[in-house]
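With one protein chain removed, the remaining protein chains of the complex are shown where they sit.
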Amino acid sequence: MLFGFPSETASAFAGIRILAALTSKEFGSYMSGTMRNLFRGAFAAVAVLAVAVAPAAGQTAAYKAPRTADGKPDLNGIWQALGTAYWDVEGHAARPGAVVALGATGAVPGGLGVVEGGEIPYQPWAAAKKKENAKNWLTADPEIKCFMPGVPRATYMPFPFQIVQTPKSILMTYEFANASRVIYMDRPDFESPVDTWMGHARGRWEGETLVVDVTSFNDQTWFDRAGNFHSDALHVVERYTALSPAALRYDVTIEDAKVFTRPWKMSMPLYRRLDKNVQLLEFKCVEFVEELMYGPLRKKPSQ
Amino acid sequence: MNHRFPAAVIAVLSLAAPAAGQVTTKRTWTPPRTSWGEPDLQGIWDFATITPLERPSELAGKDVLTEQEATEREEQATQRRVDRPPKPGDTGSYNQFWFDAGTKVIATKRTSLVVDPPEGRIPPLTPEARKRGEARVALPPHPATGPEDLNLATRCILGFNAGPPMAPGAYNNNVQLFQAPGYVALLNEMVNDARIIPLDGRPHLPQNIRQWRGDSRGRWEGPTLVVDTTNFRDETNFRESSRNLHVVERFTRVDADTLLYQFTVDDPTTWTRPWSAAVPMRKTEGPIFEYACHEGNYGMFNILTGARAEEKAAAEAAQKGTR
Partner (left out) sequence: MRTKLILGAVIAVVSLATAPAAGQATAAAGKASAAKRAGTPPRTPWGQPDLQGIWDFATITPLERPKELAGKEVLTAEEAAEFEQRTLQQRNPDRRDGGSQADVGRAYNQFWWDYGSKVVGTKRTSLVVDPPDGRVPPLTPEAQKRADARTAVRQGPPRGPEDRNLWERCILGGNAGPPMAPGPYNNNVQIFQTPGNVVILNEMINDARVVPLDGRPHVPPHIRQWRGDSRGRWEGNTLVVDTTNFGDEPNFRGATAKLHVIERFTRVNADTLLYEFKVEDPATWTRPWSAAVPMTKTEGPMFEYACHEGNYGMFNMLAGARAGEKAAAEAAKAGPK
């Protein structure tokens, strides 16, 4: 190697410092599993990073959002994720699409992923199931059928969503499928009597951060178009923190003892839609999937 | 075009509501305000009622029920709502468990939700609209040749009572109202439809952008939230309406537990004149539940499958007959 630095100790040490640096720079999510391969040394790079890191650490605390009348960070607005998490929350290279006729428009753009540590910790059976889901994407993905996308998937679909913030409840309404959910800020003990697609959400403020605890999911929704999935034991904790007037940081912890070996996290920025006169428009996709879902049950002209 | 709620009606309602003796009404009541100074209309509101939209013909000429008449009607409604075995040949469907159409007449005891025209009936259709309706009726019977033959509620595209305008229906007569500076949001329990209404005076969407639920813009007129909705699709079809439908809704909190909801609809290609209705909504604890209509639309599958099966059976029978 031209710049080899093979000592295990040095690598591990470098890894820790680099990871710290990268986390603060928002591309730490793809690091840990790959550390050894990636950084067979690169001592110079470590030194550079170590210098760069210190001031960057804890940058999320630096910004203080404007306040609502009741003194809470004001997250009202229309937001949207960028990136390719909606295709695959894990890191992935670009790949061809499943529908030949769509050509380049149907192909999957690459992305470095939003999962902390790079990979979702599936139990072995679940890893197999995920592969199966991916293989059967066109028939198995609930998004294709215009079903409510669940949480957190709704947040990072390629559609805007709007936060309407009130002291007692926060409405999050999503353009995709016109799905909505209410986050109860004033009913911490309110348990949902039924399972749902969009979850049962209870929120609280932790300093600058809106923390939303989401339970009572059914097992019908996915995390992305790559077949990443969960069971009805899913428990999601979302954290929304303003980074600037035009951006939020969205951190999610996923817990599902039936499917994963441990809780895991995703993180990504959400951007305010600044378009003049932006508003959520209808995306009532039922109409667009009726042929797909019910077409075979249509009366044929000959009948 | 008169988009404003007829002055006479407002007078009637604002007098009628308290006069009709709503229990909690106090003339001195001051509506609460949001911290940024708007009238606070927030909460979950229940608009279930047994008062019909149009005055029944047997009540022609009668604007308001007496206390006794109201009680009788409520009792009759309750008696009607018991499960009975379906008629022979009818598989039966939703039993009473599923319905939630209310048990009370509205507090004003008016005999119709329609307040204008004064006779409490929706004005006649224009000749053009009548023709549209007749053409539909004249179509040869085609039981569910495809999903489009079924109505928008069955297709889970629109909730049948979610509007705009909202009109009481068989169940899910709940709407939650949220306010943030610059916006009002209306979340209907029926099909979880959230309508986000900007209050910043921006114009409506361009004419070529049409939506099932139109495009809503709001403003405050004193204590009243006024919501103006245009840009509908032809297919939205609110009681035969066309894309020219124009809905003006007015939300006024008349006491702690009552949100007076009034609407005027206007579509010169559908009705011979605009008409208006008033629905007092009652505060409720809720919560509003998720209504996953499309996600669980087994009905659509079964209706279409049944239609195909019947056709197949008929074709086979015909073939046997000719043999």
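Things to note:
Labels for the chains are A and B, by order of writing; each one numbers its residues from 1.
By our rule, contacts are C-beta pairs under 8 Å (C-beta built on N, C-alpha and C of every residue); 3 or more make two chains touch, one makes a residue touch a chain.
What you are looking at is a predicted structure, and each value in this text was computed from that prediction instead of being measured.
Although it is not drawn here, the omitted chain touches the following shown chains in the complete assembly: A.
Across A:G97, A:G118 or A:P158, the single residue that touches the chain missing here is A:G118.
Within the complete assembly, A:G91 is the residue of A:G91, A:P149 or A:G227 that touches the hidden chain.
Listed for chain A, the residues touching the missing chain in the whole complex are 2, 18, 22, 25, 27, 30-31, 33-35, 37-39, 42, 44-46, 48-49, 52, 91-94, 110, 112, 118.
Just so it is clear, only the chains that are shown with their structure count from here on.
If each chain is reduced to the centroid of its CA atoms, chain A and chain B end up 37 Å from each other. Every residue of chain B that touches chain A in the complex is listed here, in rising order: 34-36, 42, 142, 144-148, 155-157, 176, 178-183, 185, 187, 191-194, 196, 198, 202, 205, 209, 211-213, 287-290, 292, 294-295, 300-301, 304-305, 307-308, 311, 315. The touching residues of chain A, when paired with chain B in their complex, are 68-70, 76, 142, 146-148, 162, 164-166, 168-169, 171, 173, 177-182, 184, 190, 194, 196-198, 220, 277, 279-282, 284, 286-287, 290, 294-295, 297-299, 303.
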